[in-house]
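For this view, one protein chain was removed and the others were kept in their places.
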Amino acid sequence: MSTDRPLKVALFGSGRIGQVHARNIAAHPDLELAWIADPFIEGARTLAAGTGAIAVETADEVFANGDLDAVVIGSPTSTHVELISRAMAQGVAALCEKPIDLDIDRALACRDVIKGNNTPLMLGFNRRFDPNFAAIQRRVVAGEIGRLEQLTIISRDPAPAPAAYIATSGGIFRDMSIHDLDMARFFVPDIVEVSAAGANVFCDYIEEAGDFDSVVITLRGRDGELVTITNSRHSAYGYDQRLEAFGSEGMLNANNVAPTTVRKYGAAGAEEADAYLPFFLERYAEAYRNELDSFARAIRSGTACSPGFDDGLQALALANAAEESARSGRAVRIENSVKVENAVKIGQP
Amino acid sequence: MSTDRPLKVALFGSGRIGQVHARNIAAHPDLELAWIADPFIEGARTLAAGTGAIAVETADEVFANGDLDAVVIGSPTSTHVELISRAMAQGVAALCEKPIDLDIDRALACRDVIKGNNTPLMLGFNRRFDPNFAAIQRRVVAGEIGRLEQLTIISRDPAPAPAAYIATSGGIFRDMSIHDLDMARFFVPDIVEVSAAGANVFCDYIEEAGDFDSVVITLRGRDGELVTITNSRHSAYGYDQRLEAFGSEGMLNANNVAPTTVRKYGAAGAEEADAYLPFFLERYAEAYRNELDSFARAIRSGTACSPGFDDGLQALALANAAEESARSGRAVRIENSVKVENAVKIGQP
Amino acid sequence: MSTDRPLKVALFGSGRIGQVHARNIAAHPDLELAWIADPFIEGARTLAAGTGAIAVETADEVFANGDLDAVVIGSPTSTHVELISRAMAQGVAALCEKPIDLDIDRALACRDVIKGNNTPLMLGFNRRFDPNFAAIQRRVVAGEIGRLEQLTIISRDPAPAPAAYIATSGGIFRDMSIHDLDMARFFVPDIVEVSAAGANVFCDYIEEAGDFDSVVITLRGRDGELVTITNSRHSAYGYDQRLEAFGSEGMLNANNVAPTTVRKYGAAGAEEADAYLPFFLERYAEAYRNELDSFARAIRSGTACSPGFDDGLQALALANAAEESARSGRAVRIENSVKVENAVKIGQP
Partner (left out) sequence: MSTDRPLKVALFGSGRIGQVHARNIAAHPDLELAWIADPFIEGARTLAAGTGAIAVETADEVFANGDLDAVVIGSPTSTHVELISRAMAQGVAALCEKPIDLDIDRALACRDVIKGNNTPLMLGFNRRFDPNFAAIQRRVVAGEIGRLEQLTIISRDPAPAPAAYIATSGGIFRDMSIHDLDMARFFVPDIVEVSAAGANVFCDYIEEAGDFDSVVITLRGRDGELVTITNSRHSAYGYDQRLEAFGSEGMLNANNVAPTTVRKYGAAGAEEADAYLPFFLERYAEAYRNELDSFARAIRSGTACSPGFDDGLQALALANAAEESARSGRAVRIENSVKVENAVKIGQP
């Protein structure tokens, strides 16, 4: 690629997340949004209009461009494996939204295909780039709270996705908890045991789909760290995204984010804060920018992307293990699950 | 008993917790601290000196008094069953520190002995009387957050008890988590499933004793409520006692308690609060007073004490189930718990 | 006085503040509530009933007792000077509610009368004993924020006193601000300049009484410290009592006090705290206990009471100066006001 001009980027997908990436790519000084691909060409065109990008329908039209430097994959999950494979084959850097695939076998097969390929490949676990969580992780690594012993993650969506989405989501563990499982691995990379409990307490159509609306997951790290993840598909007070890292010498935590520091004091109650930022687009706006910037810098510097493909695989393996545990009532040792074992071996030398 | 004079109370035990009760009984307008019993008679005498009570060595000397109205049992756990039985047999109201016994069979036998006896009997789960947790429970019951769906309890001691104590403590689940298990039942009385994970991350002598220094427990309530309890035997920032109740229409939580509202703002950091109240004697000082007052009012009004003997039994059964789960890696079903007695047996081989 | 038995105390006044003192004296291990005096004898009798004290109508009956050790003066302001004088003349320690008198000339005359008398005499500026403000003052004196430069006091009552009370209150500066003026002197004892502004923004009968419902006072200390006091006679969110000490190396502040740490998170807003403690009886309950204890210990140890008579005089002088400034629109140099000058000289050698 040329270092004289910004990197030429193609974006797959013009939906909600595609729009976020489009805006961020356009605003990034070292990235140029050159193409937006979506079979729903009207969406691509609308999005392209404000950015100077060319709207195309197919991946072929994108990959036909010899000066393509990078792709950002925000299209449906079912397209991820193919787009990753094509980008890697062509030596084009890729930032792919999670998950790699809902089927870990397809993800593992993809891994075989790209084995040995050093083209930059980043998985879109955006929360690692949230200023709050990133600051805590940095401070934990720096030893500020001594040895990490316990990690508490609470993550609740404002409201459940519609029934149609739930049906193809892969279930709460692979669709929602996977972000928290990756966050757990951000702090405790080696997880050796997973147990989980699921419940149906408020949403009929989730129950009818055979899925849970509420889950709790416990993870054990290689060094005895205990992690709890609490998820719910709804939250009356808005998007709830908190984390506490407890160590031998102290604790660091991050509260939810409000748009201002304003507090109201009235007859009914005191110190009432503004409602929290409503959902991930607002809460993680800065995280998406930081993620894209990290991707661009990795491309330029030739360093490995983090989180990478294997992080996506590991999170998926943990999600599978959590599902298995929730169904069986048994803690799942990561070593005893064939599929997970494969995934886990990935991270090893 | 006479209603013309305060209730005559005997206190068993002049140790740390006995001293708390002695002070509170002496200050209560409807209670008179008449006797303090301790085989270590010097302790009883010292404590009696400031209160006008008579120091005695044996339970016999206490129960020989015809005008004894109530006993407060703060002596070692191994004495609880006998003292409860004697008090009930004699129609003397009793407030007994938790646990009933470390051995559930002895506790069940005690239950058979006192079956049908309506003498007031209260179990000392003091945290139910903490103004913070009590306020949340009251507001949850009042429907302020809709239907309760998830409960998060974090409970960490400032530092581990000495090795000698650990050896006879019955283990972290029965000694420490039992408070949190009762707190869980304060909000979700019917628990149907328990799973737990234990770890050894910082204390060699706890590991050598075959005990855990850190545990995480997950409970499932009859209506699908999910409860997580996170325990550690140490905490660099002091006694950590927090609780969050999450419901369909909102959330209520209680933070730790500092002695003042003062905050310091300096070059190193902003909004630094005072260190939290150091341990249970300070943190739950008001809870102990409220507990005693509730006991006195139950005696006077003839209403049932809460928490009662069966609450002690249930918490112990949950502690046993948690231990079993942590050892086996399997969730333990508490099913068939029509009667408490049955439920308890479930955890046994 | 005897050191073998608790100090015998007489309480003047059985009103709201008298009841607080009665309860605290009765509960104090070194104080015995022996007499309660009130011309409204029914009030004295009711209050005495629960405490074992003797109810009397007149001061004569109190001072006739040879074993009287101390008096607590909670009767109307107009009786303070006489009761202080009698107690001092008889060598009986006195704790007198503020103010000494609404008329500084009477207060100064009283000072002449008791000049040279070393009998313990304490002025009831209870807020100095509030754990929050006391902690800040202690830490400022200890140098935690370097040299004190600015002090911000916000003090608002929940609702205005009734018109009848306002009429004889002496005005907002002498009745309400005087507490804050003493608090200012707790941190900055030497005040050299006062300016104030008053306004009428919400209460007609206060305006009709020629008084202000809202005031702001600025004080200058001898070393250039600047103090602002903001007062209002009402506050929709309850009793508002806050203080910030700003120094060369940091800041310390105290927020209002809520009964619990509980926070509510709902659709309308997040982190809503409980309503604050409603008014001074609740907010300063611990301060009243600490004040009384300090008084008892000063009597026993023979050390000077703090705050003392001159602190009462100084606060009154500052209140007068503030009123003068609010009326004239001019900053009042403490040296340039005859009456204030006298008051001020009192503190000097």
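The chains carry the letters A, B and C, assigned in the order they are written, with residues numbered from 1 in each.
Keep this in mind: a residue touches a chain if its C-beta (ideal position, glycine included) is under 8 Å from a C-beta of that chain, and two chains touch if they have at least 3 such contacts.
Source: prediction; values computed, not measured.
The chain omitted from view is touched by exactly one of C:24, C:51, C:177 or C:232, namely C:232.
Residue A:266 is the one among A:52, A:189, A:210 or A:266 that touches the chain not shown. Across the entire complex, the residue among A:152, A:169, A:256 or A:325 in touch with the chain not shown is A:256. In the complete complex, the hidden chain is touched by one of A:24, A:77 or A:132, namely A:132. The chain not displayed touches subunit B at residues 236-238, 256, 258, 263-276. Interface residues of subunit C with the unshown chain, by the touch rule above, are 145-147, 149-150, 152, 154, 156, 193, 195, 197, 199-202, 214-216, 218, 220, 223-226, 228, 230, 232, 234-237, 240, 244, 246-251, 329-331, 333. Of the residues in subunit A, those that touch the hidden partner chain are 27, 50, 131-132, 135-136, 139, 144-145, 249-257, 259-267, 274.
Heads up, the rule we're going with is that only the chains that are shown with their structure count from here on.
Every chain gets a centre from its CA atoms, and the centre nearest the mean of all protein CA atoms is that of B.
Separation between the centroids of subunit A and subunit C, computed from CA atoms only, is 59 Å. Residue positions of subunit C with contacts to 2 or more other chains are 256, 263-267, 274.
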